[in-house]
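Sharing a structure below in structure tokens format, with a few things to ask.
The complex appears here minus one protein chain, its other protein chains still in place.
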Amino acid sequence: MPTTVRITRDPLDAQAVRALEEAVTTRSDGGLVTFQGVVRDNARGKQVRSLEYDAYIEMAEQQMAQIAAEVEARWEDSTVAMVHRIGGLEIGECSVVVAVACPHRAEAFEACRYAIDTLKSTVPIWKKEIYTDGEEWVEG
Amino acid sequence: MPTTVRITRDPLDAQAVRALEEAVTTRSDGGLVTFQGVVRDNARGKQVRSLEYDAYIEMAEQQMAQIAAEVEARWEDSTVAMVHRIGGLEIGECSVVVAVACPHRAEAFEACRYAIDTLKSTVPIWKKEIYTDGEEWVEG
Amino acid sequence: MRVHVRYFAALREKAGKDADELAVPDGATVSQARAALIERYPQLASTLAGCAAAVNRAYASAETALSEGDELVFIPPLGGG
Partner (left out) sequence: MRVHVRYFAALREKAGKDADELAVPDGATVSQARAALIERYPQLASTLAGCAAAVNRAYASAETALSEGDELVFIPPLGGG
């Protein structure tokens, strides 16, 4: 199970997402669940113009590898890839991809959900929302 | 919300999946969950060489539209696309794609899971497993 | 009256065709049509025993009364996904 975890400054475009999906899917997998975080045009009632992500890259990648290992131990025969983008992102761009393949779909959904939830609550990545009239580092 | 539901004989390749993802994602969506069913090389302890799917196309598309409408009513601001392939499929090929975009990720996971579960239990599509030494129409 | 029967999956293979016109008494139910079909194609009996039914593209119970020209489909256990 070739686990891919990475912080990147490159766009998470269709090819990047596809490459992760292919990396996790083996011949015995029947279900592939992919989560993509997308930059929304609003948050907490404010119009968002763009986002900027920062990360403590070395620790973030270590934490992500730990999450992937935990997922692959907990959901038998699951394979996980996760990549988070940092730098400036426009509305509609993808900030994070978590792809999980499993023999059966129920596990793939659960494992993918667990991976992104745990990433959000433990991986040192930060987000600044840029509004038309200011900017703010925000939680969540 | 432009709902896409379709039975197709064309491969559900990377471009097809991407087109569905783009069709469901709006500027106010923050989470996109995509489920892809993949042809596995084994089932019930048997080696599977390939699959053949059949569908009662007119009814299947009607049922899928109904599921999509139900999902979009139940999860506010969700948008759903689902396409199921029929005909002969090789190991590793994609049989079904369900893409759901929502403002927040929890809803996207739940809605996508509900859509594929309901598709499997209500949409008139059938699967024949082809083994090295025979073939069988199977449930599930 | 006549109803239009379409076959899918295992039923299509066992019937050796995609569709049929089936003559049934006026007001016949899905259940009576199923019996008429088994009479004509005994080889479908075991498969039909495990089938649901759809009339005009909507699931229908065994007691549903058919009308002239209805599209009747017996639905083997599903395998989509």
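General remarks:
Letters A, B and C mark the chains as written, and numbering starts fresh at 1 in each.
Just so we're on the same page, contacts are C-beta pairs under 8 Å (C-beta built on N, C-alpha and C of every residue); 3 or more make two chains touch, one makes a residue touch a chain.
This structure is a prediction, so every number in the text was calculated from the model and none was measured.
In the entire assembly, the chain absent from the figure touches the shown chains A. Within chain A, the residues in touch with the undisplayed chain are 37, 53-56, 58-60, 62, 84, 95-96, 116, 119-128, 137-140.
The criterion applied here is as follows: only the chains that are shown with their structure count from here on.
Of all chains, A has its CA centroid at the greatest distance from the CA centroid of chain C.
Taking the mean of each chain's C-alpha atoms, the chain closest to the overall C-alpha centroid is B.
Separating the centre of chain A from that of chain B, both taken as means of CA atoms, is a distance of 22 Å. As a whole-number value, the distance joining the C-alpha centres of chain B and chain C reads 26 Å.
Multi-chain contact residues of chain A (touching two or more other chains) are listed as 105.
Residues of chain C in contact with at least two other chains: 81.
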